[in-house]
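This report concerns only the one structure given below.
Note that one protein chain is taken out, while the other chains of the complex remain in position.
Right, subunit A next:
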Amino acid sequence: MDNARREIEVMANLRDSNDMQAEVNRAHFRKNNCLAINIMGSPGAGKTSLLEKTLPLLNENMSVAVIEGDIFTTKDADRISVHDVPVIQINTGGSCHLDSKMVAKVLPEFDCQSLDLMIIENVGNLVCPADFDLGEAFKVIVLSIVEGDDKPAKYPVIFRKAKAVLLNKMDLEGLTDVNMERMKQDILVINPDITIFEISCRTGKGLQDWTNWLQDKVLDFQS
């Protein structure tokens, strides 16, 4: 009978191994009163530039650390390290996204108890990072307007799951055919609760508003 053809019911979540570690990471951040955010976006959208511009704007009594995800190089961590914050580079070695286990592996290297904010910059990609919970409090997308106003509709999953989207490179608005209204409308139809910022890391436009919003989120998390 054992060798007869039969069906074994499983009904198990294929994300379990990632999701369970993500919950452990989340509990770790919670215990240490440290808000963790997961920054995602295409290669070249301006994720690292955003961090470079945001770090100096943060209150000086806010203690922050950065995890940089990259496939091969330490270029991003090198750019962040000059800002005098703890930074660790994760090289995914070919993988197109960070997962919760990679993050868990580097967490012991930080003094999380002293941190208010942990910024995790994911690998540049609008697809896969959306499916991997790292244990963050929320996700933030950087989308540069020169990528085109069709991108939210083409990559809806990531926009559905994010709390904020930063539309970067606004200084180039007049130089492209991007339809800002369509871009924002599409984002809001996918996710009406998302907060949209129009920024330019080059000129500084919108960065103070974004930083204030982020600091408010840290305070909310800690209260």
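By our rule, a contact is a pair of C-beta atoms (placed from the backbone, for glycine too) under 8 Å apart; a residue touches a chain by one contact, two chains touch by 3 or more; residues count from 1.
Here is the rule we use: contacts and distances are computed from a predicted model.
Chemist: Determine which name in "N-methylglutamate synthase subunit A", "ABC transporter permease", "Hydrogenase/urease nickel incorporation protein HypA" or "Glycosyltransferase 2-like domain-containing protein" the UniProt entry assigns to the undisplayed chain of the complex.
Modeler: For the chain not displayed, UniProt's protein name is "Hydrogenase/urease nickel incorporation protein HypA".
Chemist: Which residue numbers on subunit A touch the omitted chain?
Modeler: Against the missing chain, subunit A presents residues 2-17, 127-128, 130-131, 153, 156-157, 160, 188-192.
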